[in-house]
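Just dropping this structure here.
Of the protein chains in this complex, all but one are displayed in their positions.
Right, subunit A next:
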Amino acid sequence: MNKVVSKEFFSENVVRLEIEAPRIAKARRAGHFVILRVDEKGERIPLTIAGSDVAKGTITLVIQRVGVTSRKLAELEPGDVIADLVGPLGQATEVKKVGTILACGGGVGVAPLLPIVEASKKAGNRVISIIAARSKDLIILEDQIREYSDEVIVMTDDGSYGEKGLITEGMEKVIYREKVDEAVIIGPAIMMKFASEVTRKYEIPSIASLNTIMVDGTGMCGACRVTVDGKTKFVCVDGPEFDAHKVDFDEMLMRLGGYKDFEKDANERYLNNQK
């Protein structure tokens, strides 16, 4: 169980792991996530399921190397085992036929966006996907997104690939051009905040998939709480998807920064130990 079956680097810091987890592979739907603990000393972290293969009994996770746990994950090789893996967690995405869907993914947020793009297309929607990142090497899963999209726009901050500019610019271009019925926004919190402001301006119903700090992922601690429509919600059981226009992103950004110093110290310690 939890054995790494295959591993592929999309770029220096973005890795895709295929992990043996037959029950999760079978039960998961678009939008679901898992909690994992990489080893006995490890912390529990949430990761959205990017895909699954029921026949093989595997799920796919895409990880960006940013801190201790993601580094440990990126160092796993096929045959290695993840100590604990639980899921699928959260509420699945409600995929309906609504017309034209604008699917917006920033950075590794494209990985959890992929199953939603796939499901949206299969439900008969016209899907326009915008995938964005700082630079070319952080653009992932472009071919897979293309497979289920009517159109794909690639944006990079530095213009090293696709169009130069922020995701919001790409979004506005589409919105000027044609009627969009719904938007799905997944990426770093700051990107989701600004992307949601765009769709709010044009009154396009939007959902965002929130990536807060989590511990258990089953609703027992409230580490992941956010304010949605003035009420406290737990992302792990009530979400992770919410009406993007009702989320207090500023509060969410503030809470995400709560352990920044610990994370930095832990990362430095880890890198020093590796030397």
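Here is the rule we use: a residue touches a chain if its C-beta (ideal position, glycine included) is under 8 Å from a C-beta of that chain, and two chains touch if they have at least 3 such contacts; residues count from 1.
By definition in this document, contacts and distances are computed from a predicted model.
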Problem set entry | Undepicted complex member, UniProt protein name, chosen from "Phenylacetate-CoA oxygenase subunit PaaC", "Glutamate synthase (NADPH/NADH) small chain", "Protein translocase subunit SecD" or "Cytochrome b" | "Glutamate synthase (NADPH/NADH) small chain"
Exercise. For the full complex, which residue in A:G42, A:G57, A:G165 or A:P188 touches the chain that was left out?
Worked result: A:G42
For this session: Quick one: say which of A:A27, A:A74, A:V98 or A:L166 touches the chain that got left out.
Result: A:A27
Seminar exercise, completed: Given A:D137, A:D181 or A:D216, the correct residue touching the omitted chain is A:D216
Seminar exercise, completed: Of A:V4, A:L17 or A:V68, the residue that touches the missing chain is A:V68
Problem set entry | subunit A residues touching the omitted chain (full complex) | 23-24, 27, 37, 41-44, 68-69, 83-89, 215-216, 218-223, 225-227, 232, 237, 251, 254-255, 257-259, 262-263, 266
